[in-house]
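In this view, the complex is presented without one of its protein chains, the others remaining in place.
Each chain gets a letter, A, B, C, D and E, in the order it is written, and its residues are counted from 1.
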Amino acid sequence: MRPNGRAVTDIRPVTFTRHYTRHAEGSVLVTFGDTQVLCTATVEDGVPRFLKGKGQGWITAEYGMLPRSTGSRMARESARGKQGGRTMEIQRLIGRSLRAAVDLKALGDVTITVDCDVLQADGGTRTAAISGACVALMDAIWWMQAQGKIKVNPMKYLIAAISVGIVEGQPRCDLEYVEDSSAETDMNVVMSEDGRMIEVQGTAEGEPFSHEELLELLELAKGGIDSIFNLQRQVLNEG
Amino acid sequence: MRPNGRAVTDIRPVTFTRHYTRHAEGSVLVTFGDTQVLCTATVEDGVPRFLKGKGQGWITAEYGMLPRSTGSRMARESARGKQGGRTMEIQRLIGRSLRAAVDLKALGDVTITVDCDVLQADGGTRTAAISGACVALMDAIWWMQAQGKIKVNPMKYLIAAISVGIVEGQPRCDLEYVEDSSAETDMNVVMSEDGRMIEVQGTAEGEPFSHEELLELLELAKGGIDSIFNLQRQVLNEG
Amino acid sequence: MRPNGRAVTDIRPVTFTRHYTRHAEGSVLVTFGDTQVLCTATVEDGVPRFLKGKGQGWITAEYGMLPRSTGSRMARESARGKQGGRTMEIQRLIGRSLRAAVDLKALGDVTITVDCDVLQADGGTRTAAISGACVALMDAIWWMQAQGKIKVNPMKYLIAAISVGIVEGQPRCDLEYVEDSSAETDMNVVMSEDGRMIEVQGTAEGEPFSHEELLELLELAKGGIDSIFNLQRQVLNEG
Amino acid sequence: MRPNGRAVTDIRPVTFTRHYTRHAEGSVLVTFGDTQVLCTATVEDGVPRFLKGKGQGWITAEYGMLPRSTGSRMARESARGKQGGRTMEIQRLIGRSLRAAVDLKALGDVTITVDCDVLQADGGTRTAAISGACVALMDAIWWMQAQGKIKVNPMKYLIAAISVGIVEGQPRCDLEYVEDSSAETDMNVVMSEDGRMIEVQGTAEGEPFSHEELLELLELAKGGIDSIFNLQRQVLNEG
Amino acid sequence: MRPNGRAVTDIRPVTFTRHYTRHAEGSVLVTFGDTQVLCTATVEDGVPRFLKGKGQGWITAEYGMLPRSTGSRMARESARGKQGGRTMEIQRLIGRSLRAAVDLKALGDVTITVDCDVLQADGGTRTAAISGACVALMDAIWWMQAQGKIKVNPMKYLIAAISVGIVEGQPRCDLEYVEDSSAETDMNVVMSEDGRMIEVQGTAEGEPFSHEELLELLELAKGGIDSIFNLQRQVLNEG
Partner (left out) sequence: MRPNGRAVTDIRPVTFTRHYTRHAEGSVLVTFGDTQVLCTATVEDGVPRFLKGKGQGWITAEYGMLPRSTGSRMARESARGKQGGRTMEIQRLIGRSLRAAVDLKALGDVTITVDCDVLQADGGTRTAAISGACVALMDAIWWMQAQGKIKVNPMKYLIAAISVGIVEGQPRCDLEYVEDSSAETDMNVVMSEDGRMIEVQGTAEGEPFSHEELLELLELAKGGIDSIFNLQRQVLNEG
């Protein structure tokens, strides 16, 4: 039995609260069960040096965890003087995923930075972050349109993400922390609204996994992500 | 006229939400108007090296602002590789203030770290942080008592803080950002419940201030802090 | 047509040179075409602090590129004062993959550090590194056995890795740099000798990829990795 | 009884030696008893980026302690790779205080950096630094006038600072180290020549302090600072 | 007796392999016995800021050791977050030596960076690096001439370097690690082809050395360096 009596295909309750803070052009609190991530999208003129004069915009992401978002306190990365490897890996993943959703040439000479800060962690923070960041990004783009900075919406499709894994030999969707920490295999999947894949990252934590297990996990991911797309569309229609 | 029609003696609406996140021994969201700070208190066994064998506990604080808690995005300190001077100054102030409220000898061989992370900033983040951190600290101490780690509560009194300042020649209580950024004089005051002072930090931003102005500001601060003590006591009684 | 007239299923010439340098317990120069990575395995007594007393050994990896291993010179990470996100991501991947191949409990109170330094880059450095690191690790373990530090070989199976991707709409195995830099989808696959998967990391660089494309890529990867296992076994039998 | 038989209102012997080193535009060795701080003012063309085009100059300060300026050796901050929180706090205080003394618009497109390096510490280093920096700044400004860089002296008034505190229940002026380290309350006051306040920073080290105690400390500070202004004027008239 | 039966005047077998890697404008693997250093020269347009508009080019060097180039593993400097003092000292020496060999005014608005990375260390890495870097630099300059970037070769003469020292009271040429680690005096000498000196760095590791010993060491160095010049000329003529 899973915690809270979830079926293996069930995702946790997912919510998106738009306009959660007031300064950012897009600001969304996303929750996947007890995982809470604040995603803010900032629009700034200009692009990084390596893109100057290339006729395209840029989207990047930064990720952080509040020191006590977790069961035991983690050292604050700013006090340690550097971001850890896990942080780097996750923020690179979020940034790549968001860029895959947007026509950067149509974005114009603009950089959008999406900050994903974990207020409370209970597994799946990176996939919650991607799913929430997509909504914050849409709000930031709508803000650009309202400001007359761009005419056409450069977002090609929504993106969403879920973690799936094999726990006690059983493939399950949307792992929470107690499951994640004992999973034999852990996979994060990012998809576009049309059902194609943007990122697939599967890791054997214990035993390697078979081709069949991979297929089962992908199917679970597809189902979970479809639910998230519905919730994203719903909350974006309310705006 | 002040924003929102406040009288010069009025503080903004102040709220304390206890148990805001679930992992920390104390977790309080404090709001002073649009300023929102998440304060979590973490209890860990042992003390820093410089206190080993001295028969006392330790309380320390760390402070951070989410990159888009402010009107324009600030660079993430972990990505820059160091904490700025303002951050250092504020977290030292919070830590000193909290230590002044507690009998460290009675705390036992324990370190309590209070993290104050600004989710949204609109002036007065350090004084909101101190006021919220005090409530989170009380919850953490009560947790220690419930766990049987200590018998007697080592908290000597509540502490609270407010910013006051002179804006357009007029002394005002609890400055919000638009006031703070144009203040001629800015003062942060931390007090104990018995009306004495723990910290007074007054800074002339433009013109120096006179002895009389100092006295007026201190009186405004006393009034504002008294209101905060009432709210702290009220929310702590609900627990 | 692919560079050098390769078929889509062909890997580049792959070589492993054991005992390439003389100090390390395992030292292998691996080449995948023009990609050259020096992999050295160092055996040291003791384990990191977080594993003390847990009755297991540890395997970790570090990755670096010589500044002019690439077409244009990259800044030296030690001079910049930190490792970049890509470096962190890759060395975490290598370490995880190697740990999946070894029974850490049977390794004893020992840490093996595998350094993978790219002398020359032409695409696929991380997968070459994993494949070469596995051979260096085996040599280091054999050294431990010869020294009498352990009796039983704790290596569960060989591991190997390959990059695959979709270039000009065509799934291809073992991308070299000119292919990699224009790939629409890029996937790194790490497998165990029994044909199961240890890591799958697929990324849409341009368009998202479909389920069918994923399956084609996995099949290409399986073929390529099988060839590498043959070469690894061959070179290890020579020792 | 205080050390050296000082009355509670007495400051220690204070000296300012102008032109102490030869390269800087202003160079002053200030001593408050055994506390010795070398203050050098450097004039450089241009302003920091955030002030470009705003039609004003800038004044900033840096503070450091030689490793063995203190009773036991402190780690060198350059070797540790960062400035500590106390250093940051003090140099921000010095910079703010100096800026309050100067009409930055009249300073022109110039940055003056005042370095305050403690050669020997015996309490009150930050207040000695501010008092000495003011003299070095005046020399640098006179140098600018002599060079024809500005016509009118933009210094509005001299500034000076003193530390006061409550030791063994007794308010005292200009604490030396043995007093400072056992003070119940410690306060640093920076004033302008016309008797108004630029900074007031009072901290309860043990017990909170009362309104009456605050008033007593401010009066002591005023007396001490007046003596320092006399000495500053005297040494500046000699030039 | 020396290791391998060398006479005190003998250098170890020295080889230079040009075009060792393919991306760099100059790429040389130099070996002095078991010491192996990869030297790559990179040509980039422009000069550092401090040379802008001064009508000259620039040559600089960076030095690194692979973590397991040595008998026991050294921490990776990029992971430690800084280059050690020894690294800094060596790369400054290499850079100075190379600049002494070239007419920087005739080099044009170009920076050449020579990276010297030690693959395997057995004493004398810095002198091997200088000797190999000179060959890589010549190849880079010939590349510049082939590209039409410069007409005249700005190299004034070859440079080469050797370490000499006093071991067991006996002056010896080209110390290997077992000798170097027990030497009483250690000296590195860099010379130009015409027999003059560019750098002489002699260090008493145990006892100070006498004027006569210095002269003996210099004579040994001259002999060793002459042999290296012959090998450099030979390999450069093959190109």
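We adopt the following convention: contacts are C-beta pairs under 8 Å (C-beta built on N, C-alpha and C of every residue); 3 or more make two chains touch, one makes a residue touch a chain.
Keep in mind that what you see is a predicted model, and the values were worked out from it rather than measured.
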{"item": "Displayed chains contacting the withheld chain", "value": "D, E"}
{"item": "Of E:19, E:54, E:92 or E:233, the residue in touch with the unshown chain", "value": "E:92"}
{"item": "Residue touching the undisplayed chain, where the options are D:44, D:103 or D:168", "value": "D:44"}
{"item": "Touching residues on chain E - with respect to the absent chain", "value": "82, 84-86, 88-89, 91-92, 96, 100, 187, 191-192, 194, 196-204, 207-211, 214, 218"}
{"item": "Residues belonging to chain D that touch the chain removed from view", "value": "21-24, 27, 34, 36, 38, 40, 42, 44, 62, 64, 66-71, 73, 76-83, 87, 113, 115, 117, 119-121"}
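In this section, only the chains that are shown with their structure count from here on.
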{"item": "Any chain that touches chain E and chain A", "value": "C"}
{"item": "Rotation in the CA alignment of chain D with chain E, degrees, nearest 5", "value": "120"}
{"item": "Separation of mean Cα positions, chain D and chain C [Å, integer]", "value": "58"}
{"item": "Multi-partner residues of chain C (each touching 2 or more other chains)", "value": "81-82"}
{"item": "Graph class of chain-chain contacts, one of line, ring, star, complete, other", "value": "line"}
